[in-house]
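Removed from the display is one protein chain of the complex; every other protein chain stays in position.
What follows is chain A.
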Amino acid sequence: MSKQYQFKLVLLGESAVGKSSLVLRFVKDQFDDYRESTIGAAFLTQTVTLDDQTTVKFEIWDTAGQERYKSLAPMYYRNANCAVVVYDITQSSSLEKARTWIRELQRQADPNIVIALCGNKTDLAARRQVSQEEAKKYAEEEGLMWAETSAKTGEGVTEVFTAIAKKLPLTASPAARPGAGARASPGARQGVDLNKQTTAQGQNEACNC
């Protein structure tokens, strides 16, 4: 008997650590040496089949690591079932940033969220600044999953997502479309107040279609 699940996954981490590259490797099995920095957030889906014919469909939000999008993150993680927090093993500052994200998730996200800490760019091991021991120890202390990957070679990428798929509470109701998503949204970002902004300029030049 096959079971289907659907989960929301969010990727967080400093700009340029390789979040989009990891997702692209996972979803399309591709890699670009030059990727444009993500704007806002990008949505992708991918399904993983586990050994026992269980399928897990991930709805992935790949967020922008640039500082100016920082305030948008709650919108993505507030309903997420799992989060992959990425750092770059060649940049110790990116692990610091990852720690900040993890603290924020622990405080603000769903208490049952599954968090994976992911050290990317293992193909650049010669320039390694973050040791496996250090990251692993931190992950253990915080009760996080931990893995190293290379989006470039593909090493470890499917394994991370598969491990998350296995770890997610598979006892949850099958095809649980809302997942934890039916919750109220305290972190919802407020857009502009449209009622206050009725003075659209240049009415005369506006399109009349």
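By definition in this document, a contact is a pair of C-beta atoms (placed from the backbone, for glycine too) under 8 Å apart; a residue touches a chain by one contact, two chains touch by 3 or more; residues count from 1.
The working rule: contacts and distances are computed from a predicted model.
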Have a look at "Ubiquinone biosynthesis monooxygenase COQ6, mitochondrial", "Methyltransferase small domain-containing protein", "Geranylgeranyl transferase type-2 subunit beta" or "Vacuolar fusion protein MON1" and point out the UniProt protein name belonging to the hidden chain.
"Vacuolar fusion protein MON1"
Touch with the missing chain holds, among A:6, A:20 or A:120, for A:20
For chain A, which residues reach the chain that was dropped from this view?
15, 20, 24, 27-28, 30, 36-45, 62, 64, 66-69, 72, 75, 79, 181, 185, 188-194, 197-198, 200-203, 205-209
